[in-house]
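The excerpt is restricted to a subset of chains, each kept in its original location.
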Amino acid sequence: MESHPSDPILLVKSLSKSFGGIKALDEVQFTLHRGEVHVLMGENGAGKSTLMKILMGLETADLGEITFAGEPWASRDVRDSLAKGISMIHQELQVVPELPVAENIFLGRESTRWLPGWLDDPGIYQKTNNLLTDLGMTLDAHAKMKYLSVAEMQMVEIAKAISHDAKIIIMDEPTSALSDKEVSTLFGIIKDLKSKGVAIIYISHKMDEIAQIADTVTVLRDGKYVGTKPASELDQNALITMMVGRTIESLFPETTGQKGEVVLSVKNLGIPGKFQDISFDLSAGEVLGLAGLMGAGRTEVARAIFGLDSLAEGTVFIKKKKVTIRSPEEAIRHGVGYVSEDRKGWGCIPGMSVQHTLSLSSLRDHLRGSLINGKSEHTAANRMVNDLHIKTASLSQSVLQLSGGNQQKVLIGKTLLAKPEIIIFDEPTRGIDIGAKHEIYKLIRQLTAGGIAILLISSELPEILGLCDRVVVLSQGRQTALLSREEMSQEKIMQHAVHS
Amino acid sequence: NQANDDAQGDTPLIGVSMLSMQNEFIVNVSDEMEKKAEAVGAELIMVDAERSALKQIEQIESFIAQGVSAIIMNPCEVEASSPAVTKALAAGIPIINVNSATATKPTAFVGSDDVESGRIAMEYIAKRLGGKGNVIMIHGYMGQAAQIQREQGAREILTKYPGLKLLAHQTGEWDRAKSMSLMENWIQSYGNKVNAVFAQNDEMGMGAVKALEAAGIKDKVVVVSIDAIPDALRAVEKGTLDATVFQNAARQGSQAIETALKIIDKQPYEKEILVPFQLVTKENVAEFKK
Amino acid sequence: MIKTQSPLLARANRIRSLGIFGILFAFVVICASLALTTPRFLTVPNLTIILTQVSINALLAFGVTFVIITGGIDLSLGSMVAVTGVAAALFAHPDTYPLVVPLLVALAAGLAMGGFNGLVITKSKVPPFIVTLGTMTIGRGLALILSKGRPVSNLSDGFNFIGGGQVFGIPFPIIILVVVFGLCSLLLKKTIWGRYMYAVGGNEQAARASGISVAKIKMLVYTLCGALAALAGIVLTSRITTGQPNAGQGFELDAIAAAIIGGTSTSGGSGTMTGTLIGALLIGVISNGLDLLNVTSYYQEVVMGVIIIGAVVLDGLNRKR
């Protein structure tokens, strides 16, 4: 292992933590130096977030020792960690929807005046505006969080973490909801922090990011420490091998290329204020990409086709038949399936078991009389678990206890069980580890091979380029291009995506 | 009479605040008032205090603000409803208490003393049991005037007959279902030790009767309650309920209106009209059934 | 990677999923201590009485369990009991209508009120708390209007049998209780609608995105709640052989308490009929026990409150493990 000139600011030795039966962390070690960007990698459920939560004082370790700035470190609570100079961007958005941006950023450390406890809001709004301009973010400090886009909320979270002037900043998948534009802003900020000697722990599943910013990489697997290497010594394949313990030959399986006849075609779709004049055809066995910047309106288009939002203009044809879809119920009946970008908000149902989630959209297939036929439901669910290689303790396990990747697979399984002919994937690999990604790509190929038509929304261009036969590019709710596989290229898509 | 002639001219406006329009006896009283007012051509503002002294005071305040020519109040509480009387008198508006009394003396009082009803009921039990036996008492809602006074009357008699032992007493909250459950549970714990039951209103009395009948020991237990609602009279006639205590809603209602009008027309009036309770048993039940 | 932890996790879930163990434990503890303190508690007649007394609250609790599972609440239960009870009584006088008429009238009234709740809640964005609070007030008024503020008495023997009669020595209300419990459990656990209720309560958005018509399910639960309230109203009216316009005050709180004590989560998405039944029994046993022990009425309330909180705390502790 290489040695930095400076001695470590953070030293973690044989740290262990388990939740009930689950060993989230098992004898993990970790070393962090000043001015270092230390990337922490590992499959979903490897224990990355848990380790960070322990540093933050949100969880307490069972065993092990931590040294921070030379002194033994046992955070009593978050307030303590923040005070001592550790701040964190959480994997799950930690925002108070009803409060404005500024009040979210300074939540817990409001400045007061005149009387004890008396708020000095002009003060924090001033500070916020300065902060946002420093970070080059264009956000209204007065806007309530609940009216921001996911991306905007994420930027606020970043600003919040930075604003603590911490010695260590933990970033747990900060870019999972960001598009390249914001990502580059973030990377700019990170470089700047580095130069100030701030140490950064960076967690991500996006390979391409590692090369850009990482100094050092540490890998966890199944809660165990695998190793630490300077980024320079790691190419993508080496890294993948460290993470999943095997090599993944080619990330994107080859397309079979053959298409059936058009199953979905939309003409001049529009919802005022969201998008307009969206027209495209989708053929059986084809993967049609829907690319664009964050907030371009891709999800809106998907939601409208699936009947979650009601269309204002335009017509939808399924198998050449004009249809009006007023609700997901009808969409599913027409053979359309949708896997949302927002697993937590629009996918998983707290407390529901894997089996019940899987069968939720297709329960009617398992009726004996008016009662549910548990046996056939069980077999169907079981089939999905095997087909999609869903890693779960049992069918009765609660979905929310699965790792991100497996949650996503369950939700895909739910959609598949409804036997759709058209599936809309909205950011299907957001926050998902490389192994699971690969499996989902393979799955998409299988589906198209089986004659299913797929509309793929993704902010990761490699994904679009690797999977799509054609791609529709949106920019600010307008359709700016429809590129064939030959025309497709990173540059071309970006150029159309920013064009307005 | 003259009130009728110039009906729309200066028809006297009388504000009436009743204890609770969910209580059958009270509803009877208010109906009588409306009938009477109809007859003599007075306009009534009838409001329901829903057993809340506070609401009652507020209603009286509102009457005062509206400048009614007289107020009839069926007090929720002896003490807590007194401020209403004070306020009315202070505003120079005559106020008549109907049915039950308040600590502060009103302009006039029409009604009866609830303590008396308790006495009558318990006296009857004492007579039936020959002065000795185990008695159970089912209270109305604890802390309410009627509950307190009926209990007081009953206890006076109990002390008079040392032979009578108060085995147990609980609240049935004026409610038939509650007192029925209560009685069922008591039958479990006291079985046939119980000789008599005094329920502070007929609803609860009927509940006790049901429970005793279900347990098949009604004939061994004397049950007495208060109010003489039709259901209770029917039961007395059948002999399932041994006795109830009648208070004359009709007279209380009409007398209240008459007194109010007399005061308004500056005619002489009685400061206190007592409408006595009457014990109703199988013998005299016929007189009370209409 | 989870494979290694599987069995453990699985067991953990299964236990949590039948999260009623904690409260069952508390229930047993209370029964045991009562049995020890008073010999009269653990006797067949006494237990029969408890069940009969519990039946009405249990019927309402079953109804509100459906509602709470979908993330709602129903405060109009008590008023619906009064309205349906009075409505039934009005048509149950001897030698007037056949027995089915009062029953159908009550049922219709219950369905109407429940349906009204469901309709307003689904069509407008008004929180269920307010809507059902409104219905509570309206219903109380209706009951008084229908009955002109007087108890509706003198009902046919046939009608009075429902709440007072016995079959093979078993009070009829208990039979109703058992049957309805069975049906409700079945509906909740074995039918598509029950499954959808959990989905709607667990995550309304996800439920919608899974092709569930959230509005339909909400309509269903509130209407169902009305129907069960009607049943409770019939049993009560027939048990006390009068239609009481002021009956059922506060019943909603007891019913909701039973459901929550039984482990139904106030935030929706979880709950079982068995839990609710235990919750109702718990409340019934306590008040029966306090009467048997002849605790003075003032102290009864204190003890009741303490035990209820205590029981649920105990439950919570058990869950943590």
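We call the chains A, B and C, going by the order they appear; numbering starts again at 1 in every chain.
Quick note on the criterion: a contact is a pair of C-beta atoms (placed from the backbone, for glycine too) under 8 Å apart; a residue touches a chain by one contact, two chains touch by 3 or more.
Source: prediction; values computed, not measured.
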Full complex expressed as chain labels with copy numbers, beyond the one copy shown: A x1, B x1, C x2
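We adopt the following convention: only the chains that are shown with their structure count from here on.
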More contacts between chains, B-C or A-C: A-C
Chain whose averaged C-alpha position falls nearest the assembly-wide average: C
Approximate Å spacing (C-alpha centroids) for the pair chain A, chain B: 71
Inter-centroid spacing, chain C versus chain A (mean Cα positions, whole Å): 43
Distance between chain centroids, defined by C-alpha means - chain B, chain C (Å): 34
Touching two or more other chains - residues of chain C: none
Residues of chain B touching at least two other chains: none
Touching residues (chain side chain C, partner chain A) in the complex: 1-3, 5-10, 12-14, 17, 186, 190-192, 195, 198-199, 202-203, 205-213, 269-270
Contact set on chain B toward chain C in their complex: 21-22, 24, 27, 139, 142, 168-171, 175-177, 180-182, 184-186, 188-189, 203, 206-207, 210, 214, 229-231, 234
Chain C residues touching chain B - in the complex, by the definition given at the top: 38, 40, 43, 45-46, 49, 52-53, 56, 144, 148-151, 153-154, 164, 236, 239-242, 244-247, 287-288, 291-292, 294, 297-298, 300
